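I have a structure I would like to understand better, so I am pasting it below and will then ask my questions one at a time.
For this view, one protein chain was removed and the others were kept in their places.
Here is chain A:
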Amino acid sequence: MKQVIFACAGGMSTSLLVNKIRKEALERSLDFDFIAISEQLLYQHLNSDSDNIVAVLLGPQMRFALDESKKQTEKFGIPIDIIDPVAYGTMNASKVLDQILQMIKA
């Protein structure tokens, strides 16, 4: 299944969002696997499963890691972006899902 990776410091706060996004995706009948991980493990996920990963999103508090993470995702041609801070804080799953669909299209 196509995977969307969410990464933050420990994969804790993004997992909150992931639960909501799963529901939202189900309602829109979108077929994605949403995975919350620690940013440190991004490298491993990319190397073991790059064929299935369609997008990587970083929590806004991890935006300092964007440059380093981008170097890795670019190798596989996977789009990466920061989750909109307000959507993240309010756990607005619909807005974040729109953001993901935009990324995949582009």
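One rule holds for everything that comes next: contacts are C-beta pairs under 8 Å (C-beta built on N, C-alpha and C of every residue); 3 or more make two chains touch, one makes a residue touch a chain; residues count from 1.
The definition used in the following text is that contacts and distances are computed from a predicted model.
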From "Probable peptidoglycan glycosyltransferase FtsW", "Penicillin-binding protein 2", "Permease IIC component" or "Response regulator transcription factor", the hidden chain's UniProt protein name: "Permease IIC component"
Sites on chain A contacted by the missing partner chain, in the whole complex: 8-10, 12-13, 16, 38, 40, 43, 59-68, 85-86, 88-91
